[in-house]
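Have a look at the structure below, then the notes.
Rather than the whole complex, this shows some of its chains in their spots.
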Amino acid sequence: MILARVMGNIWSTRKEESLRGLKFLVVQPVKINYSESGDKTLEDYGNTIIAADKIGAGETEIVMITSGSSARQSLQDNSTPIDAIIVGIVDKQTFEL
Amino acid sequence: MILARVMGNIWSTRKEESLRGLKFLVVQPVKINYSESGDKTLEDYGNTIIAADKIGAGETEIVMITSGSSARQSLQDNSTPIDAIIVGIVDKQTFEL
Amino acid sequence: MILARVMGNIWSTRKEESLRGLKFLVVQPVKINYSESGDKTLEDYGNTIIAADKIGAGETEIVMITSGSSARQSLQDNSTPIDAIIVGIVDKQTFEL
């Protein structure tokens, strides 16, 4: 899985029939940088990902993204054509200690 | 999923028998850049992708691309050897607000 | 799918039993660059790929490559351990207009 920051919503009226009812979010991949003193900071990298969301993640939250065929395993219909999904919202304490 | 801009058509006379009847488009990946004031702009990145299209996307439209094994899940024959498909056309309002 | 230029053959005497009888080609990924006037030029990028070929592509031809699990769907034995295959030869007119 990778980490990403939720940036906002995306709208698509004309889409695959099987995607109706799924919520999609724009997310920006982020990495953790460790300073020598052990501090952690988040840094953006890479390119925009559109991820399905069943958990209810909100803007600015840091989430875990699962990609590839694994992304559709938790959908009721696991043949839905998606390749990225939010599988968890990272607790703030992860980056604060 | 990633975002991409539809650039045009591609023609292939000699191809896998199972690809006959499918429409293929040349697309250019794009990312969303957010300014500090909240403005959104689109920027090209990466390399040309050839994606199957069942939705009828047109040149210059921004689309959502699903990659990998998920790309063939929505085809009638899900063993068709494709690894990228257009699953949605992004509404213009997504980038205008 | 991505685009690639056929560079030549590769020989492998000691290989997986299930690969016998398959033809493999060395291909170089290429992208399409669009000039403001609408001209298209091809540019190399990335690294050498070895792709199975059932279509009979020849040196210097531009081909469409399908990657990942989708690559083995069109083989009689879809558990053959390949992850890249040529699925189409791109018509020259695609780049000439």
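Chains here go by letter, A, B and C, matching the order in which they are written, and residues are numbered from 1 within each.
Convention: contacts are C-beta pairs under 8 Å (C-beta built on N, C-alpha and C of every residue); 3 or more make two chains touch, one makes a residue touch a chain.
Values in this document were obtained by computation on a predicted structure and should not be read as measured data.
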With 3 chains placed, the number the full structure-file assembly comprises: 5
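In this section, only the chains that are shown with their structure count from here on.
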Centre-to-centre distance between chain C and chain B (centres being mean Cα positions), rounded to whole Å: 20
Whole-Å gap separating chain A and chain C, where each centre is the average of the chain's CA atoms: 32
Touching two or more other chains - residue numbers and ranges from chain A: 69
Partner chain B, residues of chain A touching it in the complex: 7, 9-16, 18-19, 24, 26, 47-51, 68-69, 71-72, 79-84
Contact set on chain C toward chain B in their complex: 1-3, 29-32, 34, 45-46, 54-56, 64, 66-71, 73-74, 78, 85, 87-91, 93-94
